[in-house]
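Missing here: one protein chain of the complex. Every other protein chain is in place.
Take a look at chain A:
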Amino acid sequence: MAERSFAREVEDLRLGDGDTFRGEGILAITKALLQSGVAYVGGYQGSPISHLMDVLADAKDVLDDLGVVFQSSANEAAAAAMLSASVMYPLRGAVAWKSTVGTNVASDALANLASGGVTGGTMIIVGEDYGEGSSIMQERTHAFAMKSQIWLLDPRPDHECIVNLIEKGFELSEVSNTPVMLEVRVRACHMHGSFACKDNVKPAHTIKDALNNPKRDVGRIVLPPAAYEHEQEKIRTRMPAAINFVRDNRLNEWMGPKQGKVGIIMQGGMYNNVIRALQYLGLSDAYGNTQIPLYVMNVTYPVIDTEVAEFCLDKDAVLIVEEGQPEYLEQAINTVLRRRDIQARVHGKDVLPMGGDYTAQVLLGGVREFLEKTDPRLLGNRPPAPDATAVLSHPEVEKLKQVVPARPPGLCTGCPERPIFAAMKLVESELGEHHVSADIGCHLFSILPPFNIGATTMGFGLGPASTSAFNVKADKRSIAVMGDGGFWHNGLTSGIGNAVFNKHDGVFVIVDNYYTSATGGQDILSSRAVSKRRNTNNSIVQAVKGIGGKWVRQIDRTYDVGRMRDTLKEALTTKEQGPKVIVASSECMLNKQRRVKPQISKAIKDGVRTVKERFGVDEDVCTGDHACIRLSGCPSLSVKQLDDPLRDDPVAAIDNSCVGCGNCGEVAEAAVLCPSFYRADVIHNPTGWDRFKSKVAMAVIGWLQRRRDRRRPALEALA
């Protein structure tokens, strides 16, 4: 069950001729796939394409009606390998993942796929997680496209354009027997927009047809001598076919005046911000009526030499707008122009930054500098461009820089991973610091305050593998953390299996929260929910034992901080040889709340006896040291300033977003912190016995309290 349900949005996938689709980019992409007659789809979730996978998962009925097969893949390599269905059969297929990380994982399968080539159209949708808000290393997918010879589409951020490119992309793939990549950037994926729909198309050839009529051709398999043939095919047939198709179908676009002293060449994805920059310079209106010729490369690989040459022929200079590094396009275009001896000067990374987001502001600076160098008259009367520097350099604002606190992402309220790291902190205070390899997932937030645990992260599921060098006898053992998502992605073999094989003495913590939570809570093999369509409830512990793990501990309630701590301590100190594997399991609180909240509300409404738990702090007992927060970081555990002249420091306070997970109490108890936490249990629809018990107890308690109150010195006398 994913974090977000797309049940309503899925209905939009049924729209047809004459309808207008309005919604998120990722849904538009899904709709385009159906309009293109795909026979199968798959992929691996991860921002920014998680929603695509969720939509597909929620769209079972729509897909069934069309006869489209949807498979969630174990990882990106598995997804890429799935595209082999299009090698021998005229099946259109598409897969999606987060890039560049997913493309890294998939690259082996992609290279094989691209070498042998495809019969049916294949499309890889990569969510390019680059720039502000990204969660990964800043690299470009472009290199993969070039090295394996996969065509790279980079459409303008406009639903109409993206949808059209997907439809055309399948044709391009088929015409050139080459897989195609569609690159969409983070913001384009989550962009709200609209396009005119077409009817969905049932695949002409289905997976079933293929299974019933198997075909094989050794010439398509990557093995010498076929592999040498493939290379020649790529050069002699596939590339020219692709170039002809892109040119004939005008996939790249010319905008603005035909003639001009200068022009701008750009990746399609840069178009909107380029137009905005031109608008600031008075060179375009809001509707894209530009006064400078633009060549918009919706296909960034291959570069269509003839188009580039034609665009540059009569110009003094061109500006290449290409986000990220290295500047592959700029290099390619220089080659094109030099070979043909076309004299247009090429600008690009000389006036634009080598790395980072090309925002309208950045482009404004770059385009202005380019025009100042090449055709300053175009800048005309230089209308004032937006500029915040005056505000930013004001002393009051300068002062603010020291004040506004960083707000790093952290674990959610009630997250079951919090107590694991609290326990690790407690062990750290006893046994000292250890080398900890972190992994990709929510648990990576452990590297940030308040926990500050974890030294490296090498890739999804590679936490355990990245401790493999630390397999020597020493006073301390290495600790590796990995999530259940990473475990099934590859960690079982690359991490645990390898540790068993090499007799690694380290500690391996597998954080099992029943979902791949960081990507939005998708189900995996070990998910606890019963799913009709998938086989879930497969035990991680059994898998670890099956692969040879001997010292395996299952902790069924991560909130048991004391047990968590003791187990970790045992793992770090036991004499037993080989990997020490701890599987710490509790349900992702975000998903749990989504599942349980409606049930609780209903139960309360229906008059069923229900206990709701919440934590609180006795502010007069709390001394304001905040040790509890340093072991928690829960968003609902905060501080508040008391209205008491005798107190300097704010006290801990729990707000009403508390879900009563129990971590605060467990930590206070295990770390021997302070007795100011309490858990309040509120019984809704109490039984008669509940009420009777409480009434009797409170009668006695009330009497005792009044008795003591009478003896207490009445402080009002001092007021």
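We take it that a contact is a pair of C-beta atoms (placed from the backbone, for glycine too) under 8 Å apart; a residue touches a chain by one contact, two chains touch by 3 or more; residues count from 1.
We take it that contacts and distances are computed from a predicted model.
One chain of the assembly is not displayed; among "RNA polymerase sigma factor", "Thiamin ABC transporter, transmembrane component", "Lipopolysaccharide export system ATP-binding protein LptB" or "Indolepyruvate oxidoreductase subunit beta family protein", its UniProt protein name is "Indolepyruvate oxidoreductase subunit beta family protein". Of the candidate positions A:K147, A:H192 or A:R533, contact with the hidden chain is made by A:H192.
Contact with the chain not shown here comes from a single listed residue; of A:G356, A:G578 or A:P686, that residue is A:P686.
Contact with the chain that does not appear here is found for just one residue of A:A109, A:M123, A:L378 or A:I524, A:L378. Although one chain is not drawn, the whole complex shows that of A:A7, A:V472 or A:L646 it is A:L646 that touches it.
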